[in-house]
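Only a single protein chain was left out; the remaining protein chains are all shown in position.
Right after this comes subunit A.
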């Protein structure tokens, strides 16, 4: 009774009708009148119904308006994210379903409260969350909330593999992998066009060459044409061929013969200033070769009427020969390609050259630059080592060095080289294994597959030469 009285009093009051105390008794009677009581009942019922309806609608609207974000997914990558109603403070959901998840390879697991699966297609997907809240009649339609859901394309699928123009006068094969005997050892070498070049149908700019020379010497050359230079693919090819050509010439071969004598003195520690003489020898013979490369590039540029810098290329080469006392290794390097020698039991690494890495990315030096020959550092570009034996001689372009060693500081670290060898041995994401054995019939195929490793952000040309 008091309840009803209150309701009606309030109702009257809101319509400017107040009940003074002296009319209280009359008002009570008024309320008790059967017909009036029935009317009040209807009013109260309607009011309650109205309020309940509003509360229900409000619940739905709250959920509809609440911004909900789910983690972005990527095609082909296992996906898993919490979609927990409690976390969103959705307590009144009694029925729900997702629409649009299954179409893209995902599902909702009620037990774990997770959206899981492997997305099958990319795009800005609109997932519909259909739900009913407590209090909604059973036959009421579902409420629908659109949840924006981003599925990224698989980055690997975005790279195109566009054929390079075979009619180009300076065309170069995209991928080359070779295995051959070299000196008393073997060489495994591969040079591959980077994905960034394949993506636009441009050419491989790396190059390599190797050869057994007379008098027991062998040579390996690697060159990396500059990405910014128009004809660097030709520059690196000329560089590699010129070095080999130089040492094949009669005079150069004769020049190398003197080394036998010098080494003997070095070994016996006889002869005056033997270290100086050796340095001199290396400087003279290898320096001439480097200068010859420069000259050849210069004359090619002149002939083609192009600026020399269009042929910009780095260059490293190593000569090695087996003596009774061990292996003699001679090297030259300009640019950012390392030459490393690993000792027999892989406990030590010897770096034959220092790298031209500028203060900023791309600050390297090229064999096309005349200033390198005049620079005081020129003499330090040569290397000479006499080692008892070696397990591997490795030469690589930055397409390998960047993803596998990242920074120069890692090169003198034998641990990094052991990891690198383990990687070659199959310890990698795809489990691709190269068995570095001379009798491995599959060695070229294995190595070629290994060279295709995926490394985010590293899609330059790759060249790796391994003498073992």
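Assume a contact is a pair of C-beta atoms (placed from the backbone, for glycine too) under 8 Å apart; a residue touches a chain by one contact, two chains touch by 3 or more; residues count from 1.
Everything below uses one rule, namely that contacts and distances are computed from a predicted model.
The listed choices are "Putative D,D-dipeptide transport ATP-binding protein DdpF", "Dynein regulation protein LC7", "peptidoglycan glycosyltransferase" or "Tellurium resistance protein TerY"; the UniProt protein name belonging to the chain that is not shown reads "Tellurium resistance protein TerY".
Only one residue in the set A:11, A:71 or A:180 touches the chain that does not appear here, and it is A:71. Within the whole complex, the absent chain has one touching residue among A:36, A:116 or A:152, and that is A:152. As for the chain not pictured, it touches subunit A at residues 67, 69, 71-72, 74, 122, 124, 150, 152-153, 155, 158-159, 195-197, 199, 226-228, 360-362, 406-409, 456-460.
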